[in-house]
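See structure below.
Removed from the display is one protein chain of the complex; every other protein chain stays in position.
Right, chain A next:
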Amino acid sequence: MRYIFRPPGTDGAGLLSLPWHLPLEEWDRSLLLDVPQRGISRHVVRFVAEQGQVFALKEIAEPLARHEYALLGEFEEEGLPAVAALGICVDRPGGQDAVLVTRYLEYSMSYRYLFSRPHGDHSADRLLDTMVVLLVRLHLAGVFWGDCSLSNTLFRLDAGTLAAYLVDAETVERHPRLSPGQRRYDVDLARERVGAELLDLQFGELLPPDCDPVEIADSLAPRYEALWDEVTREEVISQDEQRFRVADRLRRLNDLGFDVGEVDLVTTPEGGVRLRVETRVAEPGQNRRELFRLTGLEVQENQARRLLNDIRAYRAYLEQTTGGTVSEAVAGHRWVAEVYQPIVDAIPPDLAGRLAPAEVFHEMLEHRWFLSERAGRDVGMEEAAQSYFATVLPRTPEEVTTPSVIATRH
């Protein structure tokens, strides 16, 4: 047998003792982690925990495993929203298929699960819009997915907004750029797979009665086309409105969650200006990097923006109470120790792992604002946290508890 791991391989080293010579279906249950809310798969998929981290193991033919492993590596380097591959195990005895090992995307849920119980904020509309953002992002990067479905799309909360991730790259083809036919076909496939899976949920009586599978599936293509057009369209504008129109376009793209790499303005013979924007395919990450620099916390982009705002507010508070200047770095450290960590530590053990700590903090801030507004005064962190843990956090169902937290409980 051969194991191929991507450095740092220390994460995967503990996995080497697993019984790779056996088919995944025969692995002892004590080695495995039960992850209830996954989607459907054509292959045998199992989950294992190792030193607090959770990995997904998928049995597939070796050429496919190598293909997927290589692609997921590329995606990770380029910052495309996809799960990260750790390695593959090939040359297993008896001509068995290879096993692809990916890192479990913590605090994620499959679309299949979400559609079966949409709650308030995650309407079918928003879920679909997020999926379309993912498709557009992949297409901009020359990625033909070939299997976009509810089961193959994972979703994470990012400060109340949604972010979607590709979880299965088995069928992916990478091209320098996609032809319109490839994009349309990929959207057709997505429409069909999403529709079929919604019908399946309906047959299983898991779909809310107001969800119409055909209607939802049919809305995918127009949503996609609208976003693709917004992101890639070239427009001719007149020179005098140039500044305003460029700024307007960039703001719209940012609002849609896209970063612009380059703006290309070319004068036309008619005296106008042709505006072309080159949209970055990677997720924007400046807030995330900034937060990491100040606090060492790794969170998602919108969460980071939210936390950075709170650090700034805390810094102002510190400067006001001490009467001197407080450096950014000091404020960051004190904020973690005095504000953020106490909240995270106070999460009741039975509620831990339902939401990422940064998401809990975000929700708690929202709750504090809500309580303060109602009370007509700032209720303070402690009271807000108590109330949040008692009334809001329990609404996130227990079954979405992230597997790494479940693993450490045992």
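Here is the rule we use: contacts are C-beta pairs under 8 Å (C-beta built on N, C-alpha and C of every residue); 3 or more make two chains touch, one makes a residue touch a chain; residues count from 1.
The rule is short, and it goes like this: contacts and distances are computed from a predicted model.
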Checklist line | Among "Fe-S cluster assembly ATPase SufC", "Carbohydrate ABC transporter ATP-binding protein, CUT1 family", "DNA 3'-5' helicase II" or "Ferredoxin", UniProt-listed name of the chain not shown | finding: "Carbohydrate ABC transporter ATP-binding protein, CUT1 family"
Note to self: Using the document's definition of touch, tell me which of A:70, A:84 or A:196 contacts the absent chain.
What the structure shows: A:196
Margin query: Looking at the full complex, which residue from A:179, A:239, A:267 or A:286 touches the chain that isn't shown here?
Written below: A:179
Checklist line | Which of A:149, A:219, A:287 or A:300 contacts the chain that the document leaves out | finding: A:149
Check: Contacts of chain A with the missing chain: which residues?
Finding: 40, 42, 61, 63-64, 95, 146-147, 149, 151, 170-171, 176, 179-182, 184-185, 188-189, 191-193, 195-197, 199-201, 203-204, 206, 213-214, 217-218
